[in-house]
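Note that one protein chain is taken out, while the other chains of the complex remain in position.
Labels for the chains are A and B, by order of writing; each one numbers its residues from 1.
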Amino acid sequence: MECKGTGGISLAHLNMPQIMELKELMDDMFGDLITTYLCDSEEKLPRLEAAINEANSALCTELSHSLKGSSANIYAEDLSALLKNIEDLARADSFESLPDGFINIEHEFQVVKKELLALL
Amino acid sequence: MAIATSVSGSELVVQVEGRFDFSAHQEFRDAYEKTDDGVKSYVIDMSRATYLDSSALGMLLLLRDHAGGDNANVRITKCNQDVKKILTISNFEQLFTIE
Partner (left out) sequence: MVDSPLNILIADDNKSDRLILAAIVKKMGHHVCFAEDGLQAVAQFNEQKPDIILLDVMMPNMNGQEAALIIKSSVGENMVPIIFLTSLQDATDLAKCLDSGGDDFLTKPYNKIILQAKINAFSRMTKMHITLQHQRDLISEHNEHMVNEQEVARAVFDNVTHSGCLNLPNLKYLLSPFSVFNGDVLLAARKPSGSMHILLGDFTGHGLPAAIGAMPLAEIFYGMTAKGFLMEDILREINSKLKNILPIGYFCCVCMLNLNFRKEQIEVWMGGLPDFYLLRHDTKKVDKIASTHLPLGVLSSQGFDCKTQRFSLRREDRLYMWSDGIIESRNDEGDLFGEERLMDIFNANKVQDNLFDEIVNRLNEFTGESGKDDDTTLLEVRMVEESEVGEVNIDLSSGMITGPTDWNMRYTLRGDTLKTFNPLPVMLGILSDVPALHGLSGQLYTLMSELFSNAFEHGVLGLSSELKKDAKGFAEYYAQREEAMKSMGEGSVTFEFDHTPTSEGGRLALMVIDSGGGFDYQGKQDNQFNDQGYSGRGIPLIMSICDSLEYLGNGNTVKVTLSWSAKGLEE
């Protein structure tokens, strides 16, 4: 299986070889990392949804940027790409298609969560 | 500042180019110390030297000492006006053959 760059279209929800490497690096901290990521994301996602509905451009940019970064770091490449899309739109203050985009993110996050938990 | 040497027979010719001052110290010394075999007389060719200072005079004295002191055979040739003048002020014609 080939490695895929961030932002590219990916077939997998998680880049498996990369995350296995990360697991090896983190060793017994891997569980903590996954839990931290999931908690952090589950706290931020509802706030992101609210910010989209309020069309709060600054908050929306900040949250999507943060989530994009942390998702990239655990190699959730599709999720990170979706969040980048949100970030770009929020930065450009174009909120028309954002609510639809968020539904995709919710869905993708649940898939990633399931796959991550399976690794523990 | 550049030093070039050539040997013809038992004569070593050292050509000095540019400003002859302290920066030439090591190179000038090497010029006569490293080509020593069978050299009996020395020629310092000043045709391309533009200027010399008191440390250059010192270097000439060192060469003279190396070449045998009072019995040394050292000729200083083709000096320009400035170079000639400095040698004359110091009365170096009493120690060297200046041509």
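FYI, a contact is a pair of C-beta atoms (placed from the backbone, for glycine too) under 8 Å apart; a residue touches a chain by one contact, two chains touch by 3 or more.
Since the model is a prediction, treat every value here as computed from it, not as a measurement.
**Student:** Considering the entire complex, write down the shown chains that touch the omitted one.
**Tutor:** A, B
**Student:** Among B:V13, B:V39 or B:L62, exactly one should touch the missing chain; which is it?
**Tutor:** Checking each option in B:V13, B:V39 or B:L62, the one touching the absent chain turns out to be B:L62.
**Student:** By the contact definition given up top, give the residues of subunit A that touch the hidden chain.
**Tutor:** Residues touching the hidden chain, for subunit A, are 6-7, 18, 21-22, 25-27, 29, 32-33, 36-37, 40, 62, 65-66, 68-70, 72-75, 84.
**Student:** Using the document's contact rule, name the residues of subunit B that touch the chain not shown here.
**Tutor:** Here the touching residues of subunit B are 22, 53-55, 57-59, 61-62, 65, 70, 89-92, 94-95.
Going forward, only the chains that are shown with their structure count from here on.
**Student:** Return the distance between the CA-based centres of subunit A and subunit B, expressed in whole Å.
**Tutor:** 81
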